[in-house]
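With one protein chain removed, the remaining protein chains of the complex are shown where they sit.
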Amino acid sequence: MDRLVFDAAAAIAVLFAALMVLHRNPIKSVLALVVSFFFLAVCYVLLSAPFLAAIQVIVYAGAILVLFLFVLMLLNIPQEISQQEQRPIQQLLGGAAILLFAVLLISLLSARGATRVSSAGAPKLAADQIAPLARLVFSEYLLSFEALSVLLLAALVGAFVLVEREKRP
Amino acid sequence: MTLLDWAILVLRVALPALILPAIVIPLVWYERRMAAFIQDRPGPNRVGPFGLLQSPADVLKLFMKEGVVPASTDKFLFHLAPGLAIFAAIATFAVIPYGGTLSIGGRSIPLVGADVSIGVLYVFAITSLSVYAIVLAGWSSNNKFSLMGGIRSSAQLISYELAMTTAAAGVILSASSFRLTEIVSAQQGTWLGLIPRWNLIPQFIGFLVFFISTFAETNRLPFDLPEAEAELVAGYHTEYSAMFFGSFFLAEYLNVMVVCAMTATLYLGGWSLPGFDPHGVVGVLLSVVVFAVKTGILVSVFVWVRWTLPRFRYDQLMSLGWKVFLPLALVNLFWAAALEMWKAAR
Partner (left out) sequence: MIGSIPLTHVLLTSGALFVIGLAGALLRRSAITIFLSVELMMNAANLALIGYGAALGTLEGQIAVFFVIAIAAAEASVGLAIFVALFRHTETIDVNRINLLKW
């Protein structure tokens, strides 16, 4: 039953991701990505990460993509004009690179036995993971956590500085 | 799971989803009568006894009006936005416990749609999604006023979401859990045998921040500049007529009820009363009534404030959210942490 739901959610996420890439209008792309992220959050829940699923929806779908939408709507970004200046060689090389990458990915992963993980002795994750997660973040990964807060502060200040208009004399 | 188990699960989840929109109809009547009382006028009193049939008549009117969809709108998003708004409002209620645990015939049925381990976070996640309904409504109307209303409204929503979440973090800290049923259980009992253990009392600042932020979250006065009639025509739902507008209207009142239910659960002890241990059917029904009364009192405060206070200007609104409520919520968080440390040290 869980497998079915996971397969369905994953398929829908991939579908909307493809829609995101294919759409001309950037706003529709963002909305397709929102749906894709939402279904990814469903996949996270099925993989015993409910906390991260909620964080994914709150932060990624609910804040980052809203920020994208604001920028798009307030700056009135035009749709992409793809008729002029088509560079076929660019698209050809790009497509070839992607195909090569996909083939490499699949062959390397299956050759190295990526899915043959020995989970025989591994403990199963309980559904409620918040307390152990918090304990880990604040003990073993405390330095990363503090560095992350400094990073967020730097990003905040940086964003302000970057959009400052030049002072008109 | 047997068929009976499935039936019980469906009932648990579907009952609030069906009852809540039905309660909106008398709620609209209640708001209009209260508004009239505050403004010293009679209010609707012609259609039916005490004007009780006014709301159903309005709903009927909305159904029968022609729904005009402007030609240059984005049809898909235009139709999606009201549905998304209603979905977000009802989906939030799925995790709020509206009664005690019913033990019938060897089964214990907690009166909550889904008791997820990330209860409070789930509520905030769905609230973040409701921002999209407003942004989409504003943008797809292809109308400057709607767009400005939509952008202002969503900026307001995400700003006050921060203060709300940080205030709720204080509650989560004191209950040591994200589960809403555990937060309600942590508020059972009394201090000194007299004062109920509700989070309202030790975290009063947090309660104020949370409650006022919910006004901003539901776009109610004094935070309703995004849909202000005089400034922005009707803000993000300018182009919506007939039942589309009805959907937004419904979604707004549903949001009010859900948000009051959330406040009651986090700060007023949910369905519990001190010295009241619900057993059996009657006890559990009484607990549902207690929950409804608490939510009803908070909704009355919403209505009262709406018709009493003037509206905030947009820059006043944003600076209030960022410069006053967020620091207060952080102070509340430190205070809650200090209380926990004191409790642990005892």
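Chains: A and B, in written order; residue numbering restarts at 1 for each.
Simple rule for what comes next: a residue touches a chain if its C-beta (ideal position, glycine included) is under 8 Å from a C-beta of that chain, and two chains touch if they have at least 3 such contacts.
Small disclaimer: the values here were computed from a predicted structure and weren't measured.
Q: So there's a chain missing from this view; which of the remaining chains does it actually touch?
A: Its contacts among the visible chains are A.
Q: In the full complex, which residues of subunit A touch the absent chain?
A: 1-3, 6-7, 10, 13-14, 17-18, 20-21, 26, 29-30, 33, 36-37, 40, 43-44, 46-49, 51-52, 55-56, 59-60, 63-64, 67-68, 71-72, 75, 77-78, 80-82, 85, 87, 90-91, 94-95, 97-98, 101-102, 105-106, 109, 114-115, 117, 119, 122-125, 127, 129, 132-133, 136-137, 141, 144, 148, 151-152, 154-156, 158-160, 162-163, 165
Please note the rule applied: only the chains that are shown with their structure count from here on.
Q: Provide the C-alpha centroid distance between subunit A and subunit B, rounded to the nearest whole angstrom.
A: Taking the average C-alpha coordinate of subunit A and of subunit B, the gap between them is 30 Å.
Q: Going by the contact rule at the top, pick out the subunit B residues touching subunit A in the complex.
A: For this pair, the touching residues of subunit B are 77, 116-118, 121-122, 124-125, 128-129, 131-132, 135-136, 139, 147, 151, 154-155, 158, 178.
Q: What part of subunit A is in contact with subunit B in the complex they form?
A: Residues of subunit A touching subunit B: 27, 31, 34, 38, 41, 50-51, 53-55, 57-58, 61-63, 66, 69-70, 73-74, 127-128, 130.
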